[in-house]
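Removed: one protein chain of the complex. Kept in place: all other protein chains.
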Amino acid sequence: MWGGRFDGGPAKIMEEFTPSIDFDQRLATQDVAGSRIHAKMLAIQGIISKIDLDAILNGLATIETELKEGRFEFKRALEDIHLNIESRLAELAGPAAGRLHTARSRNDQVATDFRLWVRAACQRAEEGLEVLQKALFKQASAHVTTIMPGFTHMQSAQPVTFAHHLLAYVEMLARDRGRFADAAKRLNECPLGSAALAGTPFDIDRDYTALGLGFARPMRNSLDGVSARDFALEYLAACTIASTHLSKLAGEIVQWCSPGFGFVRLSDQFTTGSSIMPQKRNPDAAELVRGKTGRVIGDFVALATVVKGLVLAYGTDLQEDKERVFDAADTLEISLAVMAGMFADLAVNTERMRALANAGYPTATDLADWLVREAGKPFREAHHITGTIVKRAEELGVDLDKLPLEEMQAVEPAITEAVLKCLSVEASVAARMSYGGTAPDRVREQIAFWREKLK
Amino acid sequence: MWGGRFDGGPAKIMEEFTPSIDFDQRLATQDVAGSRIHAKMLAIQGIISKIDLDAILNGLATIETELKEGRFEFKRALEDIHLNIESRLAELAGPAAGRLHTARSRNDQVATDFRLWVRAACQRAEEGLEVLQKALFKQASAHVTTIMPGFTHMQSAQPVTFAHHLLAYVEMLARDRGRFADAAKRLNECPLGSAALAGTPFDIDRDYTALGLGFARPMRNSLDGVSARDFALEYLAACTIASTHLSKLAGEIVQWCSPGFGFVRLSDQFTTGSSIMPQKRNPDAAELVRGKTGRVIGDFVALATVVKGLVLAYGTDLQEDKERVFDAADTLEISLAVMAGMFADLAVNTERMRALANAGYPTATDLADWLVREAGKPFREAHHITGTIVKRAEELGVDLDKLPLEEMQAVEPAITEAVLKCLSVEASVAARMSYGGTAPDRVREQIAFWREKLK
Amino acid sequence: MWGGRFDGGPAKIMEEFTPSIDFDQRLATQDVAGSRIHAKMLAIQGIISKIDLDAILNGLATIETELKEGRFEFKRALEDIHLNIESRLAELAGPAAGRLHTARSRNDQVATDFRLWVRAACQRAEEGLEVLQKALFKQASAHVTTIMPGFTHMQSAQPVTFAHHLLAYVEMLARDRGRFADAAKRLNECPLGSAALAGTPFDIDRDYTALGLGFARPMRNSLDGVSARDFALEYLAACTIASTHLSKLAGEIVQWCSPGFGFVRLSDQFTTGSSIMPQKRNPDAAELVRGKTGRVIGDFVALATVVKGLVLAYGTDLQEDKERVFDAADTLEISLAVMAGMFADLAVNTERMRALANAGYPTATDLADWLVREAGKPFREAHHITGTIVKRAEELGVDLDKLPLEEMQAVEPAITEAVLKCLSVEASVAARMSYGGTAPDRVREQIAFWREKLK
Partner (left out) sequence: MWGGRFDGGPAKIMEEFTPSIDFDQRLATQDVAGSRIHAKMLAIQGIISKIDLDAILNGLATIETELKEGRFEFKRALEDIHLNIESRLAELAGPAAGRLHTARSRNDQVATDFRLWVRAACQRAEEGLEVLQKALFKQASAHVTTIMPGFTHMQSAQPVTFAHHLLAYVEMLARDRGRFADAAKRLNECPLGSAALAGTPFDIDRDYTALGLGFARPMRNSLDGVSARDFALEYLAACTIASTHLSKLAGEIVQWCSPGFGFVRLSDQFTTGSSIMPQKRNPDAAELVRGKTGRVIGDFVALATVVKGLVLAYGTDLQEDKERVFDAADTLEISLAVMAGMFADLAVNTERMRALANAGYPTATDLADWLVREAGKPFREAHHITGTIVKRAEELGVDLDKLPLEEMQAVEPAITEAVLKCLSVEASVAARMSYGGTAPDRVREQIAFWREKLK
């Protein structure tokens, strides 16, 4: 209880409350990289000596090794990653370390480190999305002619192919990739050299440090440099939107595994049993992916609320930015990998798909379209005629392609035997030849398109 | 990168993805308590033998000790807290452990554990709020006659007392306490015995287990028992609302410390310096409290989004409930403690408060009120007259209580010397004698009220 | 385009931007009630004359009539509901109207009006929830022995009764009612008399006005009185939580209407067709209820974000409170009514429910329980044996109650013919006799409980 902890004295609480090292240690690599390029620049500009530079670079190299080998000791008393590294550098490099902080501040350091981290996270997100696209694509390639019910409102609408259905997700993920690429590009300006907020009197070379860290250019305004977090929000927004797509896809899997559907069977590796019900095979991983969407939305909301409340320049409220971004990144990345794994060894029950594809008069639109095309009816009239025929089929308890011709003709004399060719789900699917439609021939074109794109 | 990790085989990813033991180990005490009462009930009902019961209780006692002493080894391979404890019990109690899972399921176990945890969290929240109320109350007691500007729209409105201002927060926190109390009461029904979702054929006694765990009664519907999470949402909503109050209060502190205000000075323990600017004393702790509000809102959004998306009964999406609740609880509890600490040794600059209280013609309303009361003007007319007089004072660059009487009379002849007694900030404050008003006499009544309530 | 509109001059934009009359006219009744009681109090206290009082009360009566008959003309130029009514009162009552604003401010007026509105909204929410509870209860009463599959993870878990399933929602809605009742109770303190923020020098009687408006007491702190909006947040939180329940229930309906389930058929009044697919019967209303949950969550987030960002006392940011609350109230109330209507004439396909209830070996737990109960196996061993038997049944393609006895005995010799009585879904359901379980006898007890509660 905090009331009790508080008796131990406020200082103790602050030690738990304000340090960020527990999470910002994930910026260690970026922090070392930033210090290295800053030191080089200071030396080139004559602000520090070559000897100091060497001491600093050697110290940083040692720190880098310690980090890689897990030997670097992070200390809460040193608050954050910057002071942890600076303090270790002081041990390794002596007074030279003290000169490294010339012409910079923790404000521009953390802004730089964090941009570097988010830039890499955008890259990882793109790669993870591509891995999932490939897994979906592979299943799609194998199911160009597999027919399943196409749902709207979770009602049978028109039959579609499984490949077509999966490729819809490949499209969504492609746009998600685009959002991460745009975010990475927009954030790629370097705040280093903004110092605390106003720039510095030292004659620094911001182009050198910016380019050295792979940025396109230095940021143009130092106040903006230390306070901007829209890049983190944009990243979180892209994560949120991508997560909604993963949630949809995960929701499909949960549904497809349900006994009312039975469309797919997950491998044992992606299901779990029940502690009480011996027969269960639960699609936990898909459910968890779906559930984790909420958390990513929450991450975006959290940071947007923080940023909204601040004036220029830096405020400690912004310390909340990193955990939200790390959480969203971890969540998105593992979700993508799990989904890709799930699709890689998914078994498809094509018979069950085919059977349900025929339920609920899904070719009624084909009948209406035939009446327009062949009998010259306006669509609205054709729609009405078809409704009447469906009702009759329902009364007789037969599918549309099993309804006797005379029953149809009783409703609409213009109907001829030719119509029967349109009323199977295979015919329906094959007929949808418009660009982007579900006809296997059209889907094959898309398969070819994505094979090229995803290779 | 997850693409790479995925090469290591899906099973490996699942080990990282689905286990909840990393966080649900916080339910260990609750899980042991639930198992103990369940075992006793099974024995009383003759479902397990007395010998088995003893073995189970002894094993649970050992586990409890191991947990307390930090010796209990949590294993990811055992997924969650329930299987971790069950597995350890099997080592300690042999086959008897296998009988403990009779007539229950992980679904009702976790629902029970989690309710117990949230119930305790409500209690801690109430206590933490009370600690802060007391810290605010103590400062209020010392500042019944300290005058500060009362702001609306961050503009000088009317002078108020600092005690009055602080007691407004005591009121808000009292309502927050009420929300946690209501939540704790509403959730206090026991799901244990719901089994997987449908109840159990064993002749169990749910009243016994419910009362043994301090619940008011067993839940009436087993499907509801395993799937309901509205108790967690209600807790998170109460946390969110309390956090908005903490954010407001923290925002006041940040502002009061700002040079434009200078109303208070935080102790060194609750401020930090700057790595670059030697003169800085930053109110980090207050800023961090303010920033963390976003995260609590995000926690609520995350779980609401999850719960919204599920049908009955349990789905693994719900595994996301605990981290959000733990995060909000930790955040709220430490924020309350930090705020209490901050107020405990806050130094108030009464002169600076008094000085700014007089800026911006804050007693104009008093003038208008005088015109109504003493000169019989309708309020709307009095308001208009006063506006004209304020304008005149502004032109002359003087405060309202320094404006020559004849200047006022030039605007409104009915004004007499008597008005001057109303126009100082002290007079203004003293005059606001309506119940709940800022007059020191009124505030003393509230101090007495809260002294009684908070003792 | 606003760039263009802006050319028309800033004043014009402000006319569109700041007035609240377009939405706060919904507070008209509350505003008149508040003015009436305030006027009476002023007269009793001798602050205004009896003659002025009569003029004011007559004027307010006229305004009330105009409002009821839709003849009251709201004017944007008068900004908000308070000035609209005050201005009309000035026309009707002359100078007396000007005296009504003595000892009050728009800040405490709007706080009072809004509390009255939210209090009534809590009452309406409770009533709407009860209407839906009754509709669910009625269906439940008719389906005590109707067996359906009980799902966890959308997988067949154990059979349950439809009544049991529906009563789970009746329980959720009962807790929702409790939340609205608690919110209504907590907010029931009167801010009127707080004036702008600091109270008033006039000798007002806040108990009189508070009780006259049905409040339990006046608020104790004037700064709190004008600035507190936690009552609105608590209302929105209760709406949000209730909406998650509606979303779940709506999601069930969408699923139950889907061809893979086919459990229910909505009446024509609650379905719509398709503009292109003549056979469609879409559960639009349920989908829309489900979708609207997002909007209610958004309303809560919006207001929490606003309140979080303000210091004491009033800021215009708070003008955003009303639209969010009105939107959530309208959404919740119509959603409840639509859901109640939907359930009132829902047709249940009991055969389809029964058929799917038997899919997926849902009585496997019953077999395991039998092994514990009758053959004395520890549950964990029984669970393992049952898993093996389910696998055998799966290989033979038969349901568990159709698996030959000798097949079971080959796995576990202790199994006798007696087990067969447990393996039908009827037996399974009937056996779950624990309190809160799905056995029809237990459900009948709950039906009796709710019949009493809901009458």
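We call the chains A, B and C, going by the order they appear; numbering starts again at 1 in every chain.
Note that a residue touches a chain if its C-beta (ideal position, glycine included) is under 8 Å from a C-beta of that chain, and two chains touch if they have at least 3 such contacts.
From a predicted model like this one, the values you see are computed outputs, not experimental measurements.
Asker: For the chain left off this view, which of B:Gly98, B:Gly128, B:Pro149 or B:Pro218 is in contact with it?
Answerer: If we include the chain that is not displayed, B:Pro149 is the one touching it.
Asker: Out of C:Arg206, C:Arg220 or C:Lys292, point to the residue that touches the absent chain in the complete complex.
Answerer: From the options C:Arg206, C:Arg220 or C:Lys292, the contact with the absent chain belongs to C:Lys292.
Asker: Among B:Thr209, B:Thr365 or B:Ser424, which residue is in touch with the absent chain?
Answerer: Once the missing chain is taken into account, the touching residue is B:Thr365.
Asker: Quick one: say which of B:Met277, B:Leu396, B:Ala410 or B:Ala448 touches the chain that got left out.
Answerer: Residue touching the absent chain, from the options given: B:Met277.
Asker: Based on the whole complex, identify which of A:Lys50, A:Lys68, A:Lys308 or A:Lys402 touches the chain you can't see.
Answerer: Checking each option in A:Lys50, A:Lys68, A:Lys308 or A:Lys402, the one touching the absent chain turns out to be A:Lys308.
Asker: Name every residue on subunit A in touch with the hidden partner chain.
Answerer: Answer for subunit A: residues 90, 95-103, 107, 150-154, 157-160, 164-165, 167-168, 171-172, 175-176, 178-179, 182, 186, 193-204, 206-207, 218-228, 230, 233-234, 237, 240-241, 243-245, 247-248, 251-252, 255, 290, 293-294, 297, 300-301, 304-305, 307-316, 365-366, 369, 372-373, 378-381, 429, 431-439, 442, 446, 449 touch the chain left out.
Asker: Considering the entire assembly, which residues of subunit B contact the chain that has been omitted?
Answerer: Answer for subunit B: residues 149, 151-158, 254-255, 257-261, 273-284, 287, 301, 305, 308-309, 356, 359-362, 364-365, 367-368, 383-384, 386-387, 390 touch the chain left out.
Asker: Would you write out the residues of subunit C that touch the absent chain, in ascending order?
Answerer: On the side of subunit C, residues 1-3, 5-6, 10-11, 13-14, 16-18, 82-83, 101, 104-107, 124, 127-128, 130-131, 195-196, 247, 251, 254, 267, 269-270, 272, 274-277, 282, 284-285, 287-288, 290-295, 297-306, 309, 315-320, 323-324, 333-334, 336-338, 340-342, 344-345 touch the unshown chain.
Operating definition for what follows: only the chains that are shown with their structure count from here on.
Asker: Since subunit A and subunit B are copies that touch, just let me know if over half of their interface numbering is common to both, same, or not, different.
Answerer: At the contact between subunit A and subunit B, which are copies of one sequence, the residues are largely the same (over half shared).
Asker: Quick check: how many Å separate the C-alpha centres of subunit A and subunit B?
Answerer: Here subunit A and subunit B have centroids separated by 32 Å.
Asker: Go ahead and note the Å separation of the Cα centroids belonging to subunit B and subunit C.
Answerer: Averaging C-alpha atoms per chain gives centres 23 Å apart.
Asker: Specify, in ascending order, the residues of subunit A that touch 2 or more different other chains.
Answerer: 254, 274-277, 282, 284, 287, 301, 305, 309
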